[in-house]
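Worksheet for the structure shown next.
Every protein chain except one is present and positioned as in the full complex.
The block that comes next holds chain A.
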Amino acid sequence: MALRLVTKTLSSRISPKLCSASLLHSHATSFGFKEVREEEKSQMVGKVFSNVASNYDLMNDFMSGGLHRLWKDRLVSKLSPFPGMKHLDVAGGTGDVAFRILESVNSIKRRALQDPLNDDLQEETRIYVCDINPNMLDVGKNRALEKGLGEDKSLVWVQGDAEALSFEDNSMDGYTIAFGIRNVTHIEKVLSEAYRVLKRGGRFLCLELSHVDIPVFKELYDFYSFSVIPRLGEIVAGDRESYQYLVESIRRFPPQEKFASMIADAGFQKVEYENLVGGVVAIHSGLKI
């Protein structure tokens, strides 16, 4: 896993300024490799996720060979949750990341805590799971019930749009978005909303499928993406189109460096990214000060 820091000089800002605007516009009007109207994109993505919701977790396991669990574990360990934290997990429909954070916070409590003040704080932990798609949220709520977390008031399920969050300014200690930012219409709006809701010292973490540059591995990954995954989607979930959209949208998403600079543009400091599995997945992080 390679940790890289983003460095930008003043001069390099001028030339990409022109193409960054077009890049964002192209993201807003792209649905995979198809061109669509901005207003339609949100609806089409909504349809995709309504279709995949029931098989979402199963397909994740198949496509990543179970690796997605490790990626999410890594995301949560980078976050370093603490008791009493107010956390927002956006596009976290089925609750994977939220459950992990909750487990992490509870295990800290179970360890011999030296600070007696924290016993009360445990009650104050709140993890908000926000998703635009009600079907995904339903799947998440059911999973919570199965895990015995149905009555846990730390978990709050909220339906909402990442581009226009209903939370107050400076109210969240942490913000995560796992495999969600690829699907939004306007990336920069999501980033600025994230910046708005975070407190001072709060961290933004984004786990997303990203670009691979390693020569031979890249070809293998492309073959796997375009030949194997849509077929797998067809067999397991009976929905080839949605999985075709998935692999195409990965290619259309900005590469690691570009996305890191977008995060910095939104106002975050200490913007870094870490590639997992050679770039198949990247975790971007930023700090709000």
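As a working rule, contacts are C-beta pairs under 8 Å (C-beta built on N, C-alpha and C of every residue); 3 or more make two chains touch, one makes a residue touch a chain; residues count from 1.
Everything that follows uses one rule, which is that contacts and distances are computed from a predicted model.
Q: Which of the following names does UniProt give to the chain that is not shown: "Autophagy protein 5", "TAF1C polymerase", "AP-4 complex subunit epsilon" or "Ubiquinone biosynthesis protein"?
A: "Ubiquinone biosynthesis protein"
Q: Looking at the full complex, which residue from A:126, A:199, A:218 or A:240 touches the chain that isn't shown here?
A: Hidden-chain contact among the options goes to A:199.
Q: Write down which of A:149, A:162, A:250 or A:271 is the residue touching the left-out chain.
A: That would be A:271, which touches the missing chain.
Q: Go through chain A and note every residue touching the omitted chain.
A: Within chain A, the residues touching the omitted chain are 5-10, 13, 78-80, 82, 85, 113-115, 118, 173-174, 198-203, 261, 264-265, 267-272, 285, 287, 289.
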